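Pasting a structure below so you can have a look.
Note that one protein chain of the assembly has been removed; the remaining protein chains are unaltered in position.
Entry: chain A
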Amino acid sequence: MPAMDMEVETIQRKQSLYQSMDEMFEIQKEMYKGQQYSQIYYIRLHLIRTLIYSLLPNWKPHLPVCTVLGLEEGKECIVVGTLYKHMKLKPTILSEYSKEMSAAPLVSPYNFVHPDDNLVLEDESGRVNLKGSVLSPSVYVTGNVVALHGKETSAGDFLVEDILEAGLPPQLDLPNKSGEDKYVVLVSGLNVGSSSSNPLQLQLLVDHITGHLGDEKEQHSAAQIVQVVVAGNSVQIHHELLNGQNLASKDQSRLSEPIKELDIFLTQIAAGIPIDIMPGYNDPANFALPQQVPLNRCLFPGSVAYNTFRSCTNPHLFDVDNVRFLGTSGQNIDDLEKYSEAEDKLEFMERTLRWRHLAPTAPNTLGCYPFTDRDPFFIESCPHVYFVGNQDKYATRIVKGSEGQVVRVVCIPKFSETGIAVMVNLRNLECHTLSFGTQISS
């Protein structure tokens, strides 16, 4: 057998600058002093209203602006306030106590939109019902702050003629337009420990990213990966074990097995490449958004040894080589899907960008911490890549703003079900998938 010419040429992985801006989502320093959610709604109204007031001269400068109590019948004006959507099918705890059994049929619990839903505008002075066909209740949700042009009718309602949203925030220019290709891998829904997750598939992903798979060409393309982000739902713990009783020792090991398995995978990745892990709705982290940094570091004894392993908040805001990424593990978009309608998930994501708010349904239907001095879901500066994890299928689009903003919007599918991870090119924001399968179709 001829001796193989062993030219061990090591391929260097590309490096990148990373900066995290998660401080805004951290609540370690917050102290709960008995405040209610009215404070976060006030902050949201103040932030977005101040912004909209600065946009009004470019929109309809000839119309006066008034508050809800200052509305006069027949006078055309502009009002800015928070929308509240009155939904017939929205589940309320009080319906348990209603004397009559509800005659409405049991609607699929996934979407509570009904043709009879109506919108109400509210600011500090009062509320007014909104009428008119311009404003479609199935598009908006409680918690949106918008400006409305219209007039008050004789019935005391506000007839809407036009609507102005906050719009995409300003964006810093995309740097490095002529540089080399560098990729960020986005993956979510690993669901280690669930019946649908396939360890072989996950190992294939890990091997590909670390360059243990494929020929030299594959390895070169893997060397261009500079960052991996795991966007939520990395483990699935057996819920039947968590029923409040003491665990036998064999049950204890069954409980911690998924996390140990995940730790092994993450250690392999962290050994070679920076990895960020975000908590999701199934992960052992707090429930209310913004989900906090632990995913406890003591859960990952192996990976924690590497400083490339970063446990991040959900939502997560960071820069790689000055390309801004903003993303969540999916709760905000899934909640929008329950309370409004759109053609696809990308449209929900585009709406949140145009409303300049990541999670308008928080705290109404989405759990959230009662902030008093800031609303961390308000999007200050437009990201270049906006991603949402744990979706049913992969989808992506470029969203363009009115001032030249360009955003790559990505829906990351659940890896345990689809075997798909997403690669985003930092140079030109192009996006393609990495698909791993373990079935050989005959």
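The rule is short, and it goes like this: contacts are C-beta pairs under 8 Å (C-beta built on N, C-alpha and C of every residue); 3 or more make two chains touch, one makes a residue touch a chain; residues count from 1.
Rule of thumb we're sticking to: contacts and distances are computed from a predicted model.
Engineer: Suppose you had to identify the omitted chain by its UniProt name; would it be "Proteasome subunit beta", "Glutathione reductase", "phospholipid:diacylglycerol acyltransferase" or "DNA polymerase delta, subunit 4"?
Structural biologist: The missing chain's protein name, per its UniProt entry, is "DNA polymerase delta, subunit 4".
Engineer: I'm checking contacts with the chain that's been left out. Which of A:23, A:124, A:218 or A:380 qualifies?
Structural biologist: A:124
Engineer: Which of A:21, A:43 or A:271 touches the chain that is not shown?
Structural biologist: Only one listed residue reaches the unshown chain, and that is A:43.
Engineer: In terms of residues, what is the contact footprint of the unshown chain on chain A?
Structural biologist: With respect to the unshown chain, the touching residues of chain A are 33-36, 38-39, 42-43, 46, 124-125, 372-373.
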